[in-house]
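Some notes on the structure that comes next.
Every protein chain but one is kept in place in this view of the complex.
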Amino acid sequence: MKPDSIFHTVEISHYIYLSCVLFCIGLFGVLFRRNAIVLLMCIELMLNAVNLLFTAFSSYMGDSSGQLFVFFVMVVAAAEAAVGLAILVMMFRNTRTTDVSFLSNLKG
Amino acid sequence: MPELSKIPWPFLILSFISILCALYVVTSNSPIRSVLALILTFFSISAHYVMLNAQFLAIVNLIVYAGAIMVLFLFVLMLLNLNKETEPLKSNKWLIGAAVSAGLLLLVFTASIQTSSEHIMRHPEAGTGLVKSLGKVLFTDYLVPFELSGILFLAAMVGAVMLGKRDAANESDTEITGREEV
Partner (left out) sequence: MMQNLALIILSPLAGFLITGLIGKRLPEKVTGWLGSLAVLVSFVLSISVFNQIAANPAGMHQKLFTFLSVGSLQIDFALQADRLTALMMLVVTGIGFLIHVYSIAYMHGDAGFYKFFAYLNLFVFNMLVLIMGANFLMLFFGWEGVGLCSYLLIGFWYENAEYGKAARKAFVMNRIGDLGLLLGLFLIIFEFGSLDYHTVFEAAARGDHNLGVITAICILLFVGAMGKSAQIPLYTWLPDAMAGPTPVSALIHAATMVTAGIYLVVRCNTLYHFAPVAQELILYVGIATSILAALIGLKQNDIKKVLAYSTVSQLGLMFVALGCGAYTAAMFHLTTHAFFKALLFLGSGSVIHGMGGEQDIRRMGALKASMPLTFWTFLIGTLAIAGFPFMSGFFSKDEILAEVFVHNKVVWALAVGSALLTSIYMLRLFFVTFLGSFRGTDEQKHHLHESPWMMTVPLAILAILSIGGGLLNLPEIVGGGMAHTLKHWLEPVTGKPAGEHAISHGTELALMGVAVAMLLGAWLYTRNKYQSKGVVPEADEAQEGTGRLLSHKFYVDEVYDAAIVQPVNTTGEILYEQADRKGIDRIVNALGNLWVWLGGLYKKVQNGNLEYYLIFMVAGLILIVGFNLFR
């Protein structure tokens, strides 16, 4: 099937549902998992769900702004991953664990 | 909900892969497998982008996410040798709590989509996803945010280096990592 024809057969609501499902899966992971690195991955998953939504709207409306926002989200995601992983390494060095529950010890 | 049979099969297959891989990311016990599953998810999402006529974005998604960010995750996992560590899973209470929360949110989202008025937008322009049109908008309307994101990157880089630097005072009791990260 040619890419162009997809706009006639797939409605935008399908993409919305898909990204909602992906977002909620990511959210579930954030809530359920304790490993900080998996947590970060779940956040990436949620961001990608949002990116998909942006792109879908952008394509259906014929406006490139939505796709540009995806770039900015990527920028933020990349920065976040770099800093987050650095913090994680730091934390692992000092505590020998990546369990976020351990961070409750930081409470004053 | 539209009928499944009317939906073209590439969309169905790609969506299926995405959701399956995403679920595996969340439920897998091994972080390495999670990363790999996540990369697969990103691939499927990139495929979606292609279908949506956003070819450039698809490539960038592959390069930046699957290529750079996820590899960074992999590096960290391997360098810290985290895979061996068995993560103590949370209690069932948390499983139920998380599932209920996520489910509720999904419910609320779908409900909002259902109630929203049916504006089916179909004004696709062939060129929206191309590098040329994207670049034009990026360097005219979004020039300032673009420059600012450069500064953000710089700050993130400096921050990551500072954080990853080994503390001279703690040199003796931190021999777990072999190398500096980032």
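In order of appearance the chains are A and B, and numbering begins at 1 in each one.
Please note the rule applied: a contact is a pair of C-beta atoms (placed from the backbone, for glycine too) under 8 Å apart; a residue touches a chain by one contact, two chains touch by 3 or more.
Remember, predicted model here, so these are calculated numbers, not experimental data.
Set against the missing chain, the residues B:24, B:75 or B:109 yield one that touches it, B:109.
Residues of chain A that touch the chain left out of the display are 27, 30-31, 100-101, 103-107. Against the chain not displayed here, chain B makes contact via residues 90, 94, 97, 101-102, 104-105, 108-109, 111-112, 115.
Following the convention adopted for this analysis, only the chains that are shown with their structure count from here on.
For this pair, chain A with chain B, the centres built from the Cα atoms lie 4 Å apart.
Partner chain B is touched in their complex by these residues of chain A: 1, 3-4, 6-18, 20-29, 31-35, 37-38, 40-42, 44-45, 48, 51-52, 55-65, 67-68, 70-72, 74-83, 85-90, 92-94, 96-99. For chain B in complex with chain A, the residues that touch the partner chain are 2, 6-8, 10-11, 15, 18-19, 22-23, 25-26, 31, 34-35, 38, 41-42, 45, 48-54, 56-57, 60-61, 64-65, 68-70, 72-73, 76-77, 79-80, 82, 85, 87-90, 94-95, 97-99, 101-103, 105-106, 109-110, 113, 120-126, 128-129, 133-134, 137-138, 141-142, 145, 149, 152-153, 155-157, 159-161, 163-164, 166, 170, 174, 176-177, 181-182.
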